[in-house]
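Left out: one protein chain. Kept in place: all the others.
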Amino acid sequence: MENGPIGKGTVLTDGVVASHVDAGAQYRELVFEASDVAPRVEPGQFIHLRIPRLSNCVLRRPFSVFRADARTVTILYKTVGRGTEALSQVTPGEVVSILGPLGRGFPRVLSRTLPVLVAGGYGVAPLVFLASRSATRGVVFIGAAGAADVLCVEEFEKLGWAVRVATEDGSLGETGRVTVALDAWLARERADIIPEFFACGPDGMLKAVSDRAIEGSWKAWLSLDKHMGCGMGACLACVQRVRAEDGSASWARVCREGPVFECREIVWNV
Amino acid sequence: MENGPIGKGTVLTDGVVASHVDAGAQYRELVFEASDVAPRVEPGQFIHLRIPRLSNCVLRRPFSVFRADARTVTILYKTVGRGTEALSQVTPGEVVSILGPLGRGFPRVLSRTLPVLVAGGYGVAPLVFLASRSATRGVVFIGAAGAADVLCVEEFEKLGWAVRVATEDGSLGETGRVTVALDAWLARERADIIPEFFACGPDGMLKAVSDRAIEGSWKAWLSLDKHMGCGMGACLACVQRVRAEDGSASWARVCREGPVFECREIVWNV
Amino acid sequence: MTSQMQKSPDLSVELGAIRMKNPVMTASGTFGYGPEFADVVDLNRLGAIVVKGLRMGPWDGNRPPRMVEVRGGLLNAIGLQGPGVEGFIREYLPFLRRFDVPVIVNIWGRTMEEYGEVAARLDDAEGVHGIEMNISCPNIKEGGIAFGADPATAAEAMRCVRQRTSKPVIPKLPPNVPNIAAFARAAEESGCDAVSLINTIPAMAIDIETRRPILANRVGGLSGPAIHPVAVKLVWEAAQAVRIPVIGMGGIETAGDAIEFLIAGASAVAVGTANFSDPATPLRVVDGIADYLRRHGMASVRELIGSIQP
Partner (left out) sequence: MTSQMQKSPDLSVELGAIRMKNPVMTASGTFGYGPEFADVVDLNRLGAIVVKGLRMGPWDGNRPPRMVEVRGGLLNAIGLQGPGVEGFIREYLPFLRRFDVPVIVNIWGRTMEEYGEVAARLDDAEGVHGIEMNISCPNIKEGGIAFGADPATAAEAMRCVRQRTSKPVIPKLPPNVPNIAAFARAAEESGCDAVSLINTIPAMAIDIETRRPILANRVGGLSGPAIHPVAVKLVWEAAQAVRIPVIGMGGIETAGDAIEFLIAGASAVAVGTANFSDPATPLRVVDGIADYLRRHGMASVRELIGSIQP
């Protein structure tokens, strides 16, 4: 845990909703004017939102940053419960309290490795941001149950990344889990490249990426999704079991030491 | 307390907001389509509304009926707190759960008496309804702090009632409390008429009307405003101390035995 | 889908000798004595009706204000106003007998003896199916809370009632104790047929402008969704401690809230405060439990009771 001369330049600020549009199925894209947060966000970091009109709820909701420029921060979110349902009702001009940027994002992509992004569901959000800030281009694997949950294909393509899609019901791209597509690709390419994984999605998917990275002795950076309280490192709600290099295990705060961890740090199933 | 073959034909129903318009200052007029409630409401009865988007509140809010026809029920309300604030946000087409009609309203106006209505603030609401259903016409006294709280003057006049206004700041009608105007009028008229009072407003005003009625041996029907729980007579939250003819005192439920009481029943200041 | 899942699941439960069509009853003090809500709720569809607390004679209760809304709930300090057990038997019981629904009478007394007397008076009252003993009302000094202070005193009051009636006796346990299991065991050992919990939690609200307590009684009891997780925990503990059935209540607004109690070990539940905002709540909860059982392929609600996974 840090004890340094304070933190990461997190601010508590009022964002003004600049736009809020459908992004297909239950997904929506929400843009905030928030010039005190926007310029400092790194890919993989998140913002913690106080959702308006959620009056008997006492917690904020965390969302990865999907895009950021000098003045605006954008998130891409899926409606899954009360909070995101209420979020889907906010309208342009409305003010939303933002806490951010928060967490430790993805490391810079190394030029000697080929970045391989693996995304499930809204896991594309931080990876689009990463792709947009990465000097090196690589390949993106997007896995989903069906076509409706495959997002941002064009976005990645416009940025010059190769996109491979796998859906479990076969409604788009290859049929099956994303790992099937990934494994096939790895089998073809592994002799020629050093992949470095950047993944965000359900735990099962992250674990599968981790297994492959460890097997191949490659790096894999995983962005975890844990239910959060404060988002600031104070409440110890969001912990993930991690192992230090010396083998000792402890709890890491996903909001502070994470949400991105190198896969070798993670102790699964605790 | 009743133990009869059930009650008063109260229903629990979904009203659809037909219109919702400003009525000056902090007042608004809200019309519901509710054909199972509307035809049975009597002047002085109220409806108990479950206000949408008031998620950490557990109680309904009671409102006197202001108008009713075969299909619609209208209320006239003032925004004073969280509930009425949230109510002011409902929009046409929205569904609002209504419990009603509730309570014992005003008795029928007798033909041998002259009905004298005395209203303070939103107290005009049940009295406009009473005036609209009364065969006999009479006089209405409206008291308020200032002109902004004087409502429905034209409404009463259109129904053929004489209207006298008193405001404490003198911004409309006579200056002073409504009792000043009432007393002057009574002094002039009492030899020629038998007044019967119907009043709704702050307790102080009701007490003043009561004093005059008792002094003159006239009847006065007062509609009380007590904070309510169930509205159905079950929770015993809304009680008013009353005295029976034999002099014994007990609690009456304003939602069930009231909200209208003859002034001699009321034990003030308990 | 198996044929079992398509059939209507069996919702019936038994609380000692009380046979209920379904596990959903009304909570004392929130549903009057029966007639009040009868215009808008089909009483025959309720699992049981629990009426407002009664002592021997009429009781005036507290001065108003008696209720105030707070975040996620309300405080009440009605103070057990009521017509007394004779008044109830005369004015309300004939009405209740017209329905096919068990009636449980909630009782209190200012002395141990009074508890016993009320129970004795109800013992031969036709149409009374059970007696709920309020030993946990936070709202009047004389009644209840003093007898709920510790398990030994509570047990004494329970025995007083037990001795005077052959009808099922259900002590209603206090929520603000660190040892609910001991209270539940006291009930079991005193020969009671079930326990119910929780009563409202002692609480207070102050008007900061006048600097006076909002309730005339100064303190009141907190009910509503705010207390639901506290109630689930206490019901879970009580259900583990005894073999007699437990009735769970506190903050039920949805079928899901009720199902939590059943999973935690309650054999029945009661809906209180939610009757005020939606009188259809008990029936909505009944339907919601049936739906849940169907979705989970359970033939009877009894499969759900106490089915908490470790």
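Quick notes on this structure:
Here the chain labels run A, B and C in written order, and each chain numbers its own residues starting at 1.
One rule holds in what follows: contacts are C-beta pairs under 8 Å (C-beta built on N, C-alpha and C of every residue); 3 or more make two chains touch, one makes a residue touch a chain.
Nothing here was measured: the structure is a model prediction, and the numbers come from that model.
Checked against the full complex, the candidates C:L11, C:A27, C:L80 or C:A205 give a single residue touching the omitted chain, namely C:A205.
Across the entire complex, the residue among C:G47, C:G72 or C:P102 in touch with the chain not shown is C:G72. Here one chain is not drawn; of C:V103, C:A226 or C:V246, the residue touching it is C:A226. In the complete assembly, the contact with the undisplayed chain comes from C:P213, out of C:P102, C:P168 or C:P213.
Although one chain is not displayed, its contacts with chain C can still be listed: residues 70-73, 75, 145, 148-150, 174-179, 201-206, 208, 210-213, 219, 222, 225-230, 232-234, 236, 251, 256, 259-260, 263-264, 292, 307-310. Touching the omitted chain from chain A are residues 1-12, 50, 56-60, 97, 99, 226-227, 229-240, 250-251, 256, 270.
Keep in mind that, in the parts below, only the chains that are shown with their structure count from here on.
With centres taken as mean Cα positions, chain C sits 35 Å from chain B.
Centre-to-centre separation of chain A and chain C, using mean CA positions: 48 Å. For chain B, residues that reach two or more other chains under the stated contact definition are 56. In chain C, 71-72, 225 are the positions where the chain touches two or more neighbouring chains simultaneously.
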